[in-house]
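Only one protein chain is missing; all other protein chains are in place.
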Amino acid sequence: MRHYVIAGVLVVVVAIATYAGLMAVKLMPVEASAQSIPIDQLWNVEIAIICFLFALIMVPLIYSLIVFRRKKGDTSDGEHIEGNNALEITWTVIPLITVLVLAYMGTYTLGEVMAVDPNALVINVTARQWSWEFDYPEGFTSTELHLPVNRQVVLDMQSTDVIHSFFVPQFRMKQDILPGRITTYRVTPNLIGTYQVECAQLCGLKHSYMTAPVIVSSQADYDSWIQTQVAAAAVAAQTPLGRGQQLVAKYGCTGCHSVDGSSTGIAPTWKGLYQSQVKLNNGTTVTADEAYLTESIVNPSAKIVNGFQDNVMPKTFGTTLSQSQISDIITYIESLK
Amino acid sequence: MEHTNKSDVLLQGVIVFVFLAALTALEFFVAIAVGSVVLLAMIAFVKVGLVLYYYMHIYRLNAQDDTLDRHSYQYKLTTSRIGLWLFLLSDAFIFGGLFVSRFNLLGLTALPLSSDSQYIALTITSVLLLSSFFMNRAEVSMEHSDRKGFIFGISITIALGLIFLAGVIFVEWPSAISIGVTPSSNAAGAIFFIMTGMHAFHVLTGVIFLSIVLRNGLRGLYSPEKHWAVESATTYWHFVDVVWLFFYPALYLIGKLVS
Partner (left out) sequence: MKKFFTSALIRGLLWQLIGWIAGALFLTGIRVLMGLNPFVTSQYFFTEPAWVFGGLVGALSYVASTGAMTDWFKWAKGEEVPEHREDPPGWEKYLNVSLDHKVIGVQYTVTALFLLCVGGLFALIFRTELAHSGLQFLTLQEYNTFMSLHGIVMIVGILLGVAGLMNYLAPMLIGAQDMAFPRLNAFSYWVAPPAAILLLSTLVFGGFDTGWTGYPPLSERAPLGMQMFFLGVAVAGWASILGGLNLIATVLRMRSKGMTAFKMPIFIWAAIATSLISATATQLIGLSFQMVMFQRLFGMGFFDSDKGGNPILFQHLFWFYSHPAVYVFVLPGLGIISELVPVFVRKPLFGYRFVAMSSLGIALVGFLVWAHHMFVSGMNPYLRIPFMFSTLLVAVPTGVKFFSWIATIWKGKIEMPSPMLFVLGGIVVFLLGGLSGPPNATVATDLHLQNTYWIVGHFHDTMFGGYIFPFFAAIYYWFPKVTGRKMNDTLGKWHFWLMTPSFLVLTLLMMRVGLLGMRRRVADYDPALGFDTYHLIMTIAAYIIAVSVLIFLYNLIVSIKHGESATGNVWNSRSPEWQVPSPMPVHNYDRPFEVIGEPYDYGLPGSVYVRFEDKKSKGH
């Protein structure tokens, strides 16, 4: 009998100690969204259950290994206990009830997380190998996601190529992004700060580096950022160089083509490219003039630069970009001497 | 060996076939005039039940033979039957996955096939059902020492199987391609070709299996007491037919056929 009492007390002690220990360590990142609050509450309940179950199994186990270890010279068998139906039913029914309660709590929490604010701010997100594009309703594109604090934002997301995923740990949520359809991510940031969106679905070579800044600021700061962006876009739209620069940022070209001469191993650098001599993988050499650069954008498989692979550059720019947009991009490439 | 009257069993096979044919006609009528997926499903299940019981003898799995000598032919025969049915169960999962894919990709809409396709499909479906009829006759003949009946039945089955294959590959597929339904055209084309293709592959392997059994049967290797190769080839053949009993309505009879 005393074994049960000692073990029982130890179970409670270990459960509490484990729980206290885990709560003392900062297990999760800071909570930066309204949705993170119910999620973390559910998480804490689950940690408590985990600590209890951990103790419930580990304590009798370790206790037994010490107390019921076969003593030297004892060759007898253990007690012939085959089972106990009442106990079996108990430890089937109680866990069953527990998981059903937990499932209900999970349903409730999910409902809270998915709550829709009809006045949510809508921002379009395009994910591509390996960069993020944020299109604001004011008509400009940004490579950084700026959000106003305490306002629900719904991101309408789509991919141009493979499956990506939008994840901000501090928001506690992620959502996969698919080609050919829109998936949505609804968040109400509630803590001003700078975070990072990371792609959370393996999307190829540079998956590790597919990140972008997420800046949550006050409504006033957000509004002034919007105004700055709109103005900058208007200025840039007036020159080929400005437009080219905007297009390059929007389409994430520098994810693979560096502008400073450094080697990415994925695509040729643009620094000094314009009108240079380029060696192809079939041994010939060509000049990187307008015609060559246009072809490289519209039909990338036509000529492959020596040392690089076919089937990496997206082949859709011929349909996505107009002739003048391509020309603007080439103007930008030309400027990188 | 069966302690039954051969003509009784053959007659049973005929009656089952008549039911199958009638249900197929009913199915076609339901697709054309009523358009109810639920009814189509029910008819398919009835047809499959008939084949599973009367042609594939699924009840033989319940052998109640604990008292037999484990090393006896009869005991091992039932073990082999269990192995074969487990294999068919496993294979069914592939077709199940394809079946589910059809509905995930295309919902309950019809495939963009022509009315020519409808008649070709009805024809080849009838050919396959008829082949099951002759397969059953062949097996019954073997069980009742009718060598000629066995040879005849299995040869017709093989011939009908080849006709089915020719119908799919040389008539139905070109017909689909001619109206733009190709493997690479879109999801509907892809589903059409993979479902008919995987099924046709199994018909082909069935034909090969039956040809081997025919050859060995001609050399007198089988008897009413020992003809597991015949029984297993027969069961496999009927299984391939059962798959078609689901695939045919899924590909051809669902969707806006109602005029």
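Just so it is clear, A and B label the chains in written order, and each chain counts residues from 1 on its own.
Simple rule for what comes next: contacts are C-beta pairs under 8 Å (C-beta built on N, C-alpha and C of every residue); 3 or more make two chains touch, one makes a residue touch a chain.
Being a predicted model, the structure only gives us computed values, none of them experimental.
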Quiz item: Of the residues B:156, B:190 or B:204, which one touches the chain left out of the display?
Solution: B:190
Self-check item: Absent-chain interface as seen on chain A, which is shown
Solution: 3, 27-29, 38-39, 42-43, 46, 49-50, 53-54, 57-58, 60-61, 64-65, 68-70, 74, 76-84, 87-88, 91-92, 95-96, 99-100, 102-103, 105-107, 109-110, 112-114, 161-163, 165, 167, 169-170, 172-181, 183, 196, 198-209, 211, 265, 281-282, 311
Quiz item: In terms of residues, what is the contact footprint of the unshown chain on chain B?
Solution: 69-71, 75, 78-79, 82-83, 86-87, 89-91, 93-94, 97-98, 100-101, 104-105, 183-191, 193-194, 212, 215-216, 219, 221, 229
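Here, only the chains that are shown with their structure count from here on.
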Self-check item: Chain centre separation (chain A, chain B; CA means) in Å
Solution: 49
